[in-house]
Structure formats: C-alpha cells, structure tokens
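Every protein chain except one is present and positioned as in the full complex.
On to chain A.
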Amino acid sequence: MVCEMETDQTEEMDIEVLSSMWPEDVGGTQADNNQFNVEKPAGDSDTLKEVDIAEKRTMADLKRLPELMNTTDQGSSQLTNLVKQWEYMQDHAVKLLREELKILTKQREEAEAKELKIIEEHNFETQEPENVPVLDDTSHLLRRFKHTKRDALVGSKRVEIDEEFDTVAYWKQKALSLEKMLEASTERERRLIEKLNESLKTMESHSAPVEELTQNLKRAEGFLHFILQNAPIVMGHQDKDLRYLFIYNKFPTLREQDILGKTDVEIFHGGGVKESEDFKREVLEKGKASKREITFETDLFGSKTFLIYVEPVYNKAREKIGINYMGMEVTDQVRKREKMAKLREDNAVRKAMESELNKTIHITEETMRAKQMLATMSHEIRSPLSGVVGMAEILSTTRLDKEQRQLLNVMISSGDLVLQLINDILDLSKVESGVMRLEATKFRPREVVKHVLQTAAASLKKDLTLEGNITDEVPIEVVGDVLRIRQILTNLISNAIKFTHEGKVGIKLKVISQPSFASEEQNGLTETETSVWIRCDVYDTGIGIPENALPCLFKKYMQASADHARKYGGTGLGLAICKQLVELMGGQLTVTSQVNAGSTFTFILPYKVATSDDHSDDQDFSDMVDHHQAEPDDTTEGYFQFKPLLGTIYSNGGPVIGNSNFLPHKVMLTSPLKIINGFVADTSNNTGQSETAQVENGCGYMDETCSGQRPESVNQYENGTCPSKETESCSSSSQASSEGGALEMESDLTVSSKQPKLLLVEDNKINIMVAKSMMKQLGYTFDIANNGVEAITAIKDTSYDLVLMDVCMPVLDGLKATRLIRSYEESGNWDAAIEAGVDIKTSENDVHSTNRLPIIAMTANTLAESSEECYANGMDSFISKPVTLQKLKECLRQYLH
C-alpha cells in the first residue's frame, strides 16, 4: 500500500519533468526513473492521489482526455512494466543485500564466537585465582576489566540507521554501516587479540605475587596454628562464681570434664590456689583487668609459678558475668630471676665485704708499718743508748767519789731500764709480727730455775728469800726454747721481787697431765713423741693484785694502777711479752692473786722429753756439768734457796758480812742421795781442787762484793783452766756418778790410742783458729785446706779419717768438692775432678782408698734445705755454724769410732 502511494506521488511530480526531460526510450527512461524514484518513492504516490481528486473537481479538458487516457494507459502499462522491472530489480537487490547481510552476519557470528572463545579461554585461566580470597583486589580488577570489555561490545552492536526501512538508501546505508561495523569489528578483534596477548603477558607477571601471597598466607596460617596449638598458656573462662565454663590448656593434666563447672579451689589443693582464687575474685569485684605472679605448690603439678592475667567479662548490659583468664608458666624464668637477684645480692655483699676487707687491710698495713717503725726506732735507739750505758759503766771503773758514784749508778740503772724497755718492745713486735722463731734445744729445767734464782739473788736489794722447788717427776732434760723460758722466768721473778717487800719469792715446777686447752695440733707434738706438760708457778708474798686489775694485767703498757706505775716504775710490757711467749710455745699463762697476801703466776708449757742417749745441745749448762763435775747436783736437785745478800755494793756498802751470813748462799741440798753424789764427786775430784775452792771461798768471805754464785764460779773457772786434767778426773768421777754414760764416752774419746787424721777445709782464718783451738782441747790435730781444690789435693795424698768441710768457699765450694771426692771413691780415679778443672798431679804414691770418707759439712744455714743439699751432695752429716765445742765433740765421737 505504501509502495502504491509512492508510485502515485512520483507520477504526479514526474508529469512536468517527464514531459520535458524524460526521453521516449523506455530503457533510458526506465533507468532514469529508476534513479529518480529511488530518491522520492513514497511521497509521490500520496500526492498523486490527492491531485487526482482535485482535478476532477475543477475542470476537465475533454479533448485531451482521450489522449490523456491513452497516454495514461500507455503510461500505466509502461509504469506497470517499469514497476515490474523495478520490482524485479528490487527483488534482485534485496536478494543480493540479503546474501551480503547473511555473509556479514555469519562473519560477525564467527568473530563473536572467536571473541567468546578467547574470553572463555581467558576466563578459564583466571578462574583459579578468582577463588583466592587473599587476592580479592586482583580479582576485582579482573572483573572490572571484563565488564568494560563487555560494555564496549554491546555498545558497538547498536546500529543507527536514519533511512526509512526497506528503502534502497536504507539498505545501502545499512550495508555501509554494517561494512563499517565489520571493519570496526575486525579492528576490535585485532585490538582484542592484542589486548588478550597483553593480558596474557600481564597474567604471567601477576602470577608471581600471587604465589608469594599464597606462601604468606600459608605462613600466617601456620603461625596461627602454632599459636593455638603450642602456646604454653592456659586460657580459661569462668563465670561469676568462678566456675570454669571453658578452658584451653596446652598441657592438660586434667580432663575437661574434671574442670568445667568447678572452681579452682575444688580442683586443686595446696599453696597458691587460694591466692589465685582471691585474685580472680578481686578482679571480678573491681572490674579491672590485672596481672599477677602466683606460685603454686600443688600435688597435681608440683611447685610451679604462673603469671596470670585476669580480665572481667561483661554482658551487653554492662553487668559482670565472669572472667577470662590466661596463665603462663614462668617457673624457670622466676627461678632465673631469683637466681639473678641472689647473685646481685651476693655481689653487693661481696663488694661490701671487699671494701670492708680493704679497709681492714689498710688499717693492718698501717699498724704493721707503725710496729715496724717502732721496732726500727727501738733498734736505732738501742745502739747509741748501749754506748751511753757502756761508757757510764767504764766510767764507773775509774776513781770516783761517793756522790759521783751514786749519780753514775742512777745513770746506769736508768740506762739499763731504757735498754730493757727497748728490748721488750723489740721482742713484742717480733712475736706479734710472727718473726720470732722458737728453737728446740735440750735443757735441764732444774738448772734453769737455779740460774734464774741465782741471777735474781745476785742483784737482790731486799730482805727476801728466793726458793726453787722442783718435783721429782720433772724430767732431768727436756726439749724447748730455753732462752725464752728463761726470759719468762726472769721476767716473772723480777716482777715478783719488785712487788714483794718481805717474805719470799719462789718457783715451783711440777708435771701435770695434758691440760684441756691444749690439743695435739696445738702443741705441735705427734703421738710418737713423748711430751710432758710442766706447770710452773712463780709465787710471792707481795702486795698482790686487786681483782679488778687482773684482766688488764697482760695488756701492753698496762699496770695495775697509775699509783703502782709511779711507785714501782717499769714499762708494763714484761707480762705481755711473757704471755705472748708462753702462747707462742703452745702454753698458757694465768695469774691468781690476793691483795696484800701475794700473787702466783702460773704458766703451763708442753715439752718434749729428751731421750737419755741423746747428747745435750745446751752448752750453757750441760757443758759445764760434763766438764766440771763440781756441780753434779744441778741435774737432779729439787730444791734451792737463796737468802738475801746484805752488804753488797747495792746496799751502799753496808757492814762486812759474817761467815754465817755467807754460808746460806750455798745451795741447800734436800735430797740426801744428791748430797752424797755431790760429796762423792767432790772428793773424787783431786783434793787440791777443793782446796783452791776453799781459798776462793775465804776470799769471797772477805770480799763484800762476792755474790752467791761465787763458790761455783770459782770452781768452774778453776776447772776450766786445766781441762785435760779435769777431763781425766771427770772420767774417774763419773764412774761413781749415776749419770755418767755420756761422760764415759767423752773420756774414751780422749784416751783413744790411735790419733785419727783429720782434715779441716775452711777459708776463714778466724774459723780455722777457733776450730784449731777446739780440736786442741779435744786432743786432736788436723790438716788445713783453704778451699775445695786444696782439699782434693790433700785427700789424694793422705788418707784421712774425717773431713770437716765448709760449704761456702772460694775456688771450689764444699758441695762440689764432696761430689768429686765421692766420684773418686766410686771410680777410683780423679777424672771427674780433672774434668772439673782441678789441677791434679797423679803420682805413684797416691793413696787409693775406696772406703767411704766421712765428710762433715759446716754450714752457716741451719735451714733444712741446706742440710738436704749437703746430704744430696754426698756429705754424711753437718754441723751448723758457729761450730761449738759440744757440736764438734759429738760429731767426732760419732764418726771416729
């Protein structure tokens, strides 16, 4: 219908145009019409119809009508032809277009399919990561990218065509636009492929972070698992009544059903449980989370410390409904911490102690220095002072008038006092600084007591009786430091005399059992040695000591009172020294006293008992006894008494004393046996001897200055002047003596027929001189070598019985010389000596003896190491220097028989 109208319209318009322009040629017109009609097909047909009506109304040209009619018919058929032709052409064109469209559609479909395929491929590739939640961002991007792509596709599908549908122009236009779309599509396709490639590339680059993140995720996952599974913590949730609702325990000791619904107190027993319960309750009440360390001491898991964190739990209405709690075992840490704290504390204490110690050391050092200075000063003072005293003493030998002599006496006694004080200080500082060494020598206690008393009596200016009493069980000889013991006794006696104005002063000795204060280690004696404890009392009938003064009696520089100090003088050091000495020897010094009745100082000391076959070392006394039989009593006598000596120079030249006064000075013998002994001894000595003594006695009687010791001293002296004679007499007398063993040996020694050959190797002239004199006394002669080389030469030529060898000599010392001599004895030749550089001329008449020659070392050091060295070098024995007659005698006795 539309098509018809179009045709009409075209016809109307074509009238004028046709008439002028349209050629007759149908073909040509057809082509032209066709062309025009395409331009305005629809509009013309409508207009034609309307024109038809209008023409009828107006006027009609009848003449022209048949013509027109004819033409119209012609035209109509022509038109119909044309229409048919056009329709055919149209159909043909449509057909062509349709075909083309079909191809296009097909192509598009193919393209779309291709695209879809690519997208699908793409989708497939990205499918996996899309599911990874961690990659949310990435997948998001991907999705967005996909969206935009789709939008673009859809948008391009819309084809806008302005032309009327189904017209040629329309189709043309559509074809054109489709072509364009195709082009665009192809272009898009190309781009897509490009993009796809690009995207594929990016996909590749994207995959790396994905993997990394996956790993991260896995680690995070593992970490969470670790925490949950391995955390050494206990987590729990408890309700208001502190009953467990939930618990997580890494180290479950109880099953859940044992815990849930119960409180701590119901579950455990022991230390800490209550505390933790209270703590939880506190947190619940206060509503504030808190931490606390609690040590549990339960049967369930022993002693463990937990760090507990508790926080309250609220519901929505802000009401407390329970607590969460978390506990971690920190036992080890707490222990470590405690250890650290303890260490720190110890450190602090140690530091404090250290500083304290340093202070003490400092003080001690200061004290030591002060003492050292005191000692040095004392020593320094002593030397000039002894000069002063000495000069004063020499001065007193010159002619002086009475007053001068008095002054001089005061001077001397003052000087002596100062000397004594200084000696005391030196002694004290020696004891205190541990420098003082004790010597062990054999001595006879009776003799010591007697001598102390004698000495005291000699200077006695008071009317006092001095007595000594020694019980029988006290051994004749004991071993101890006799000098120190004498010092103590002298000190105590002079003290006693000082504070006693009338009556008596005495010494009492007796053996006691081992006192309680002494242990074996203390006195230094081993079980095998026979030791004896001797108690010595020094008593007086003096002024006594008040009880309150007793404690400070033994303190240095202290006297019982200031009054006493003024009245009696003295340094106050004496008793302190005595006490220290006694303690040094392992004993004890005590005192008992009664005011105006007297005091008794008692010291108890351990001594070793000297074995009887040993020879006494104590040359002071025993030598005299051995040699001079005049006082055999000393060894066993038990009682001595010394009466005051009046009229001595000390009492300012009093009246001449009578014989009766003098006699008591002689030792009073209590034991009858001893008297007999003494008597026998005396008489068995030659009579001339005793006569001399008597002469001397008489002399002493006349002499007002003669002391109590006088008779003995004279005897001794007399004996000393003719030793050879005396020794013989000794030997005879000793037969009768009860203790003559040692003496007998001496006499044997003296009378031994064969004169032994001795060699003294010594470089010191004085030593040689002294030794010579001693040997002469003992009845020997000897050869002298001045050094080791001379000794070897002498030994090579002469056969000696004994060699006395100094250790330290020039050229060749004693030790080396001895080694060479021993080497000769072993090898029979002097090669070793020659090798050592000793010039030896071997000759035919060399004495060859393979007997071991006794070699006695003479060494200045008595130290054990030195003696060991002597033995190590082949010496047989040693004599410590200075050589004494006694030592020499003993040594010769040992090696010459």
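The definition used in the following text is that a residue touches a chain if its C-beta (ideal position, glycine included) is under 8 Å from a C-beta of that chain, and two chains touch if they have at least 3 such contacts; residues count from 1.
We adopt the following convention: contacts and distances are computed from a predicted model.
In the listed set "Histidine-containing phosphotransfer protein", "Small ribosomal subunit protein bS16m", "AP-1 complex subunit sigma-2" or "Integrator complex assembly factor BRAT1", the entry agreeing with the UniProt name of the missing subunit chain is "Histidine-containing phosphotransfer protein". Checked against the full complex, the candidates A:L419, A:L438 or A:V609 give a single residue touching the omitted chain, namely A:L419.
Within the whole complex, the absent chain has one touching residue among A:T263, A:N324, A:N469 or A:T884, and that is A:T884. Touching the chain that is not shown, out of A:K201, A:R350, A:K776 or A:R852: A:K776 (per the contact rule at the top).
For the chain left out of this panel, the touching residue among A:L242, A:I259, A:A375 or A:V389 is A:V389.
Not every partner is drawn; the one left out touches chain A at residues 382-383, 386-387, 389-390, 393-394, 396-397, 416, 419, 423, 451, 454-455, 619-620, 623, 649, 699, 702-707, 709, 713-714, 716-717, 720-723, 763-767, 769-770, 773-774, 776-777, 806, 808, 810, 860, 881-885.
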